[in-house]
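What follows is subunit A.
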Amino acid sequence: MLETVVVPLLKIAVLLNAVLVAVTFLVLMERKVIAWAQSRLGPMRVGPYGILQAIADPIKLILKEDITPAKADKYVFTLAPIMSLVPALVVFAVVPFGPDPLYYVSDINVGLLFIISVTSIGVYGIILGGWASNSKYPLLASLRASAQLISYEIAVTMTLVSVILTTGTLSLVGIVEAQREGGLWFAFVQPVALMLVFIGGLAETNRAPFDLPEAETELTGGFHTEYSGMRFSLFFLAEYANMIVISAIVVIMFFGGWLAPFPNVPALAFLGFLPPWVWFIGKIFLFLYVFIWIRATLPRYRYDQLMGLGWKVLIPIAIGNLVVTGILKVAF
Partner candidate 1 sequence: MLEITPLHYSLLSAALFMIGVIGVLVRRNVIIIFMSIELILNAVNINLIALSDRLQDLAGQVFVVFVIAVAAAEAAVGLGIIIAFYRNKETVNIDEIQIMRW
Partner candidate 2 sequence: MAEAIVFWTLAVLILGLGVMVISARSAVHSVLFLVVNFLLVAVLYVTLNAEFVAVIQVLVYAGGIVVLYLFVVMLVNLKKAPERYADPRRIAWTGTLLAGAVLAEVIAIVYASVSSDEAGAAGGGFGADTPFAECGAGPLVSCNTEQLGWVLYTSYLIPFELASMLLLVAMVGAIVLAKRHL
């Protein structure tokens, strides 16, 4: 009973809290990093160097008035942010923060498929949120979002298949272990796949330069135009939680998860003095930084160009990568 119920529940509680706290600090990090990129200071008022802004922001969001538009579909309007957030959090059930079972909630044998399938549910939050607002901009945005997410999901899934071909397992722990045994991160084995997954991940989390569903300068905020207060903050949480998920997937698939760099080079063994979960979280934050960096740098794609990129560039490359991987796998 203790082993099967209490411990996982505790782990889930800790994990959920950790993710939510991480999200609030991620928001702060984004504001700070973008501010630095733009040669300004960012939040400085709340706490030393604005650190407590991470707490002030959520408090502000929660205390704000939660408005439901008069003509909105009330139930769906309330449900949509939840449908957006829950998949983003459920995914963490299979993310391994370290090698032994203490560091993950569960290691299921179809872990990767689980992540892909659960994140694919997240699109409902966006579509329904846009639809339930009963407003034109959100509707337009949600149609964009659904098309975008479905298109890029194909590319990402196809690319992940080629990684699966290399590892021969769908379990996330297994994938990291395969990198330890191979002595080489898959980033070096599958560089093309890395790029595809990262670009697709940017698109799936609606981050710049693919932030069309919420392009505030075109669609005035997109699907969450009509949202405010708590429900808006759920969408907000979901977006940042998804960023963490995509970073985690990239790290697990291509950067050896919790492994220190070059785990089988004896000269670098001293890197193991840091516990595995530190490595893992450190790498995740590195990628989150890249996410933010890209947002501060690049303009936004146009909708048709985005779809063109997805269907005409990423998917063919993903298929090509898959075929090449298969051939190499059979040949060697």
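On how the list was made: all candidates are chains of the complex that A comes from, given by their letters.
One rule holds in what follows: contacts are C-beta pairs under 8 Å (C-beta built on N, C-alpha and C of every residue); 3 or more make two chains touch, one makes a residue touch a chain; residues count from 1.
Keep in mind the model is a prediction, meaning the values are calculated, not measured.
Note on subunit A: across the options 1 or 2, its touching candidate in this complex is 2.
Those residues of subunit A that touch candidate 2 in the complex are listed here as 73, 75-76, 79, 108-110, 113-114, 116-118, 120-121, 123-124, 127-128, 131-132, 139, 142-143, 146-147, 150, 153, 170.
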